[in-house]
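What follows is a set of notes on a single structure, which appears directly below.
Apart from one protein chain that is not included, each protein chain of the complex appears where it belongs.
Presenting subunit A:
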Amino acid sequence: MCLGIPGRIVAITDEARQMAMADVSGVRREVSVACVVDGPLDALVGEWVLIHVGFAMSRINEDEAARTLDALRELGEAQEALDAMAEGAKSLEGMS
């Protein structure tokens, strides 16, 4: 119950109760968006949210996600370069 799952808000279903339809990997489920409203409800349609026990608990911040992924990718690429260097050094040793 503590694990959240990302979903996308596809429609507002009940303004008064702040309920919306979310698409979670192709499955539709009505969720409360009470915790993530900060303006007109309609503005949430299309947003990615993290859903816990029927509540959208946090909007996924796309800029932050991109920033984390960029850092990870850079690390991956740097590592590849280092691996290549190590490989190179090994074959040089083998040659000598």
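Keep this in mind: contacts are C-beta pairs under 8 Å (C-beta built on N, C-alpha and C of every residue); 3 or more make two chains touch, one makes a residue touch a chain; residues count from 1.
By definition in this document, contacts and distances are computed from a predicted model.
Chemist: The complex lacks one chain in this depiction; which UniProt name from "Imidazole glycerol phosphate synthase subunit HisH", "3-isopropylmalate dehydratase small subunit", "NADH-quinone oxidoreductase subunit L" or "Hydrogenase maturation factor" does that chain carry?
Modeler: Its UniProt record gives the name "Hydrogenase maturation factor".
Chemist: Need a quick check: the contact residues on subunit A for the chain that isn't drawn.
Modeler: Against the missing chain, subunit A presents residues 1-4, 6, 8, 17, 25, 32, 34-37, 48, 50, 52-55, 57-58, 60-62, 64-65, 67-69, 71-73, 75-76, 78-80, 82.
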